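Apart from one protein chain that is not included, each protein chain of the complex appears where it belongs.
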Amino acid sequence: MSKMPKWADAVLIPLISILLAFFFSGLVIMAIGKDPIVAIKTMVQGAFGSTQGIGYTLYYATNFIFTGLSVAVAYHARLFNIGSEGQATLGGLGVAVVCLAVPWPHWTLALPAAMIGGAAFGAAWAFIPAYLQAKRGSHIVITTIMFNFIASALMGYVLLNVLKVPGSMAAESANFGPGAHLPTFHEMLAPFGINFNKNAPANVSFLVALLACVVFYFLIWRTRLGYEIRAFGQSDTAAHYAGINRVRIVIIAMLISGALAGLMAINNVMGEAERLIDNAVEGAGFIGIAVALMGRNHPIGIFLAAILFGFLYQGGAELAFWESIPRELIVVIQGLVILFTGALDNMVRAPLEKLFIALDKKKEA
Amino acid sequence: MDYLTVIQILDSALRLATPLLLTCLAGLFSERAGVVDIGLEAKLLAAAFLSGAVAHTTGSIWIGLGAGVAGSLAFSMLHGLASITFKGDQLISGVALNFLAAGLTVVIGQAWFKLGGRTPSLTPDERFSSWEPSFTEAMSHIPVIGPAADELIAGHTVLTYIALAAVPLSWWVLFRTRFGLRLRAVGENPSAVDTAGVSVVALRYAALVIAGVLCGLAGTYLASLAAGFVKDMSAGRGYIALAALIFAKWRPWYALYATLLFGLLEAIGNRYQSISVGDFVIPVQFMQALPYILTVIILAGFVGKAIPPRAGGQPYVKER
Partner (left out) sequence: MSVQTDKGRQETAAPTASAPAIELRGISKAFGPVQANKDISIRVEKGTIHGIIGENGAGKSTLMSILYGFYKADAGEIFIDGQKVDITDSQAAISAGIGMVFQHFKLVENFTVLENVILGAEDGGLLKPSIAKARKLLKQLSDEYELSVDPDALIEDLSVGHQQRVEILKALYRQADILILDEPTGVLTPAEADHLFRILDGLRAEGKTIILITHKLREIMESTDTVSVMRRGEMTATVKTAETSPEQLAELMVGRKVLLRVDKAAATPGAPILEVENLRVKDDQGVERVKGISFEVRAGEILGIAGVSGNGQTELLEVLGGMMDGTGTIRMNGEEIDLTGKYSDGKSRRARGIAHVPEDRHDEGLILEFQAWENMVFGYHNAPEYQKNALLMDNAGIKAMTQKSMDKFDVRPPNPLLEAKSFSGGNQQKIVLAREIERNPDLLLIGQPTRGVDIGAIEFIHQQIVALRDEGKAILLVSVELDEIMSLSDRIAVMFDGKIMGERLPSETNEGELGLLMAGMTGEDA
């Protein structure tokens, strides 16, 4: 018995939830004695007012598209992967290994190789929790949380003891060679006569992220594997009846999830830093949870949510600079978005359902 | 490693285990009632921030403690609102609260004190003082027992002793009282409790209140120990407590052992940057990761199976 039209479920509910989240964010801004209107203006100006701002916004959005897709693909199999953060961390290691191991002649060769490296490392890091969930019933939420911490410790060790440049104080790897440099928007758009800001970190990875959205759509809704992932996610007992292998689906869904998170490293490690630094992921894996929830696990929704969070991140940096509102405000907004779109979904949904039933009855009468 | 070093490490382990133990017991009450709580971290942070801020402002750690508990309770109730009243996803709610606390403590802290999200340092008067009874002082000259008594029994703040007392108390409440019976039942089969005429919602909220208070104590302990709040000062302790809870198989006494073990690991990691075993050097990062690795091994069921409460994680909806 569907009580609500599809559009209400897909658009209206997320919209109301986000407005609620922003309303409370506004209250927080007012509570610390600032003007929310000025804050929004500052953020919009900072994020979209210049090609530099746009470049940063899209750079952040690229990260969030990858991690959002990562969380979403697991979620379609009803696996709550909180481990995208750790998987993206390991993806960074994979990308760094690829970039440092070979003196790449050109980015067109380096990028596919780095993608494979990042995806493979990310997937490998997701494999153990996936295997334990599938074979031993260990709850994937807890194991992926544990693996985030283990990833962070492992990264600390590798940077200090393996990749650190001898004699350097900083716990970071050597710079990647020029052949591993990815074209930035500035370089990509110059031939078309568009002068994009030189310092903005947005790079060709953004296009890879868009491509990932398209592939994601076809994978989930048009292929047999996607069909099986969704079927398993909706009802594991029915999937068992149909002969869909539980273990296989859990592991494959998590491998894809980990690979997508690992792919993020072509943006932040290869595209921006051009070397491996500590905590390069900067929480993007966690933002993927908010992005996937907000985007209803659909690539179009994820793309829009990622742009929104890219805007929040870039705008938040501007806020910190111009309005001395700490960047952590973004973390607050992120928490509120997850709270309202995820945990408090029923708070918005139940009254709306009642409303639609009442409207239906009126129509009949 | 001489005897005194061992004693000092054990002392440090107890110090580090205290907040873990309180938080772990908080999770124990919550999860035994069927509410999975990965928002322990949020409660710790909220309590540490508010207790630090209020202790500085009022000059009393006791008022700070009250504020810390209140802050932790507020987050607990928000978790209840989402996961009990609105039957939302408990995991998602916990994740959301963790972000909310991580952000709010800094944003508010900055607006309040303009110290980049820190609170001002607490003076010794604004912190808990440690218990230094005269008998351990007198005993300290006795070899072997003396230093042990001086370091281990004495020298801790009131919250450590409360945490230790909370273990048998929790056991007694859970397994010897009517409230405990109902609480455990609601985590196993809420419909059994509901049809017996007992409110599932009230029981789960009660569990979250207890969890809130315990996390409030733990957060205040952190602020008092570090003489103030700094950004992200809980440093994943909420998650370690969660790991300890699994390690403890949701039992109070095991929770004590698990948190002492994790405290010990942290103490050793803090004291030695690397440990040599023969030619092999154990890196400090391994020690840091060890609690998590151990938990994964336990979760994998290779060393005894941890069976969580059966109704954990599911909002209670009456069947049709």
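Letters A and B mark the chains in the order given here, with residues in each chain numbered from 1 onward.
Throughout what follows, contacts are C-beta pairs under 8 Å (C-beta built on N, C-alpha and C of every residue); 3 or more make two chains touch, one makes a residue touch a chain.
Treat the numbers as computed from the prediction; the structure is a model and nothing was measured.
The chain that is not displayed touches the following shown chains in the complete assembly: A, B.
Of the listed positions B:V6, B:A165 or B:L181, the one in contact with the omitted chain in the full complex is B:L181. Per the touch definition above, the residue from B:N189, B:N270 or B:Q314 contacting the chain not shown is B:N189.
In the full complex, chain B touches the hidden chain at residues 175-182, 184-185, 188-189, 191-199, 310, 318-320. Counting over the whole complex, chain A has residues 1-3, 218, 222-224, 227-228, 230-231, 234-235, 237-238, 240-245, 353, 357, 360 touching the chain that is not drawn.
One rule holds for everything that comes next: only the chains that are shown with their structure count from here on.
Inter-chain centre distance (chain A to chain B, centres taken as mean C-alpha positions): 30 Å. Taken in their complex, chain A has these residues touching chain B: 28, 31-33, 80, 82, 128, 132, 136-139, 141-143, 145-147, 149-150, 153-154, 156-157, 160-161, 286, 289, 293, 324-326, 328-336, 338-339, 342-347, 350.
By the touch criterion stated above, chain B contacts chain A in their complex at residues 38, 78, 81-83, 86-93, 95-104, 106-108, 110-111, 116-117, 231, 236, 239, 242-243, 246, 283, 285-286, 288-289, 292-293, 295-296, 299-301, 308.
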